[in-house]
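For reference, the structure is listed below as structure tokens.
With one protein chain held back, the other chains of the complex are shown just where they sit.
Up next is chain A:
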Amino acid sequence: MKPRLSLPSPLRFTRSYATRLPERPPARAPDPLRNNPHAVYKDLPENVTFIHRPPPTAPSPLSYTTSPASPLLQPSAAPVDGPLPPTLRKDKGEKPPVSEEDIARIRQLRREDPETWTRGRLAAEFNCTQWFVGKITSLKRADRKKVVAKVEEAHAANRDKWGERKKLQADIRRKRKEFW
């Protein structure tokens, strides 16, 4: 054996011969073609890989009855498994259901005096939504037309006060909505 240096105790655990960098396999950059979890790779002869990368567009609504795309046609609903994406608007929570007597009273009031007991006033009075009041009551066609005409008159008076730019913006928004 070659004579070794005798070093003080904290340094005894060092190596006294020249050390080399550890041998590692050569660094390979990640394959830039293998970057999509939804891609399907197929090996073809002559060292060729066929990659099918579906575009991130909306899926087609067409499907067969044997494997329907709509979950409504699946036999049962999927169980909630983990967190779901965030809602668009804050969930205010459902209001308590309106009792049968209250429903009858709402209909009676709406029938008797629709001008005083509007949908908004009834909704506030009976702790439900205006939509629900509209669902359980309705005016006769002639009365409904009168109310709609009055509201439309008020809106038209407001629209007359608009300037050119505001009118243009409203037209643009209406046209955009046609293409939704």
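The rule we apply is simple: a residue touches a chain if its C-beta (ideal position, glycine included) is under 8 Å from a C-beta of that chain, and two chains touch if they have at least 3 such contacts; residues count from 1.
The definition used in the following text is that contacts and distances are computed from a predicted model.
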item	value
Name under which UniProt lists the unshown chain, selected from "Trafficking protein particle complex subunit", "Actin family", "Centromere protein M" or "Large ribosomal subunit protein mL44"	"Large ribosomal subunit protein mL44"
Option from A:9, A:35, A:66 or A:158 whose C-beta touches the chain left out	A:66
Of A:29, A:44 or A:88, the residue in touch with the unshown chain	A:88
In chain A, positions touching the absent partner	58-59, 61-66, 68-74, 77-81, 84-89, 91, 104, 107, 134-141, 144, 176-177, 180
